[in-house]
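The structure under discussion is supplied below as structure tokens; questions concerning it will follow.
Apart from one protein chain that is not included, each protein chain of the complex appears where it belongs.
Showing subunit A:
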Amino acid sequence: MLALTIPAIGRPVDDTLLPLPSPAEAMASCQRRLIEESLTARYTDWVAEALDDIQSCFLITDPGIAGHPIVFASRGFLAMSGYSMQEVLGRNGRIFQGPATNRQSVMEIREAIREERTLQVSLLNYRKDGTPHWILFHICPVFGADDGRVAHFVAVQVPIQRRSRCSRSSAEAMLGGTRGRLIGGCREEVRSDDLGCNPTVELFVDVDNRGLEAEESREASKQERELALDAANSILSTLTHYSKLTGRVVSGKRCIEAGFSAINSSLVMPLGRIKESFILTDPHLPNMPIVYASDEFLNLTGYSRHEILGQDCGFLNGPDTDVEVLDQVRQSIQAEHACTVRLLNYRKDRSSFWNLLHISPVRNASGKIAFYVSVQMEENAKNSSGLCLSAGMRQLGVVGAVKVAVRSLCISAGPSKPSS
């Protein structure tokens, strides 16, 4: 029997043990760079300072990077959560959820992200020290004006104050513990009114957690809702302002007349989780251009994303590539069949490698072929995952994951959405 020992991508690897950077390590540093540059590439280096001036708790996340990581956390947020900037950057927002977090609300957030729309929902989050606190979670997408894709999500968090009368609590809470919570609520309100120092920090010194987890949900007040919306708007206008300096303009509304849009960004998220080298090509466009390339593909071939998106796959071939094999691939695509071949391919630096290539059609919710997925495995490459799995098994795993992602995405983009 075989024990699986794989350092997951994005996790720290002890490099003293390895003479050469492993593929996993290279990926981790690639991921770190993506996270660091996520904001600066679009909004210049000065944006962080401007965002720090906004006195709210908020996070900015990048759905285009694998794992949908946090790329910015405001000072207010760090003060509220007890985390340091380094502890949250690169992590997914779900690290703040805990055992009593309402799963229904988590599902609503997941769907809002997938459907790329604004949502306000009450949520029980957890601080670093494990104490829970109720927040109003306000998430909204930031669209790139050039391609209509979601560049970032802004997630504003407004703590929901306890209210003596309007807090909806469960039956047991009514019988026990209510008194303590009433006092807690009053104390908080008094303190924030009297002390008048930085309220965003002071409000979170919430020492009384008794019965908090038993509370089914806590309704946000109208003021809290407006507070969240105002904060989101000012963050959005800051981002819009700085995006004009780089020319990669963003907006709170999706621009309909976007030009060449590769693929929907809500497809990018599930695809980004697939840690293998693969590309998607669109058979409905001339020359079947690449519309998606995984980080691992870029790593394998040495190209950067903008160099290959919109291109056909010809650049991978070179003088010693077998034309007959290419013909076999072409025929399979014509017949709408999957095929597996061994092909000599070339990297950007023109070094060659044997590519164990698997290509398969991918259908959308209507049952029509939407893309072809090509999965590349370098022959005899040191398996980055450390798993003794055949290339074939790994390739099929990628195909399966891509198929369900594409199929499901198109379903939700159906006529049920009021916007379309």
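Here, contacts are C-beta pairs under 8 Å (C-beta built on N, C-alpha and C of every residue); 3 or more make two chains touch, one makes a residue touch a chain; residues count from 1.
One rule holds for everything that comes next: contacts and distances are computed from a predicted model.
Visitor: Suppose you had to identify the omitted chain by its UniProt name; would it be "Splicing factor subunit", "GDP-D-glucose phosphorylase 1", "Ribosomal RNA-processing protein 40" or "Proteasome subunit beta"?
Guide: From the listed options "Splicing factor subunit", "GDP-D-glucose phosphorylase 1", "Ribosomal RNA-processing protein 40" or "Proteasome subunit beta", the omitted chain resolves to "GDP-D-glucose phosphorylase 1".
Visitor: Decide which residue listed in A:P286, A:G314 or A:G367 touches the omitted chain of the complex.
Guide: A:G367
Visitor: Decide which residue listed in A:G252, A:G310 or A:G397 touches the omitted chain of the complex.
Guide: Checking each option in A:G252, A:G310 or A:G397, the one touching the absent chain turns out to be A:G397.
Visitor: Can you list where subunit A touches the absent chain?
Guide: Interface with the chain not displayed, on the subunit A side: 1-8, 11-13, 94-95, 97-99, 103-104, 107, 110-111, 170-171, 174, 216, 270, 273-275, 338, 360, 363, 365-367, 385, 387-389, 392-401, 403-405, 407-409, 411-412, 414-416.
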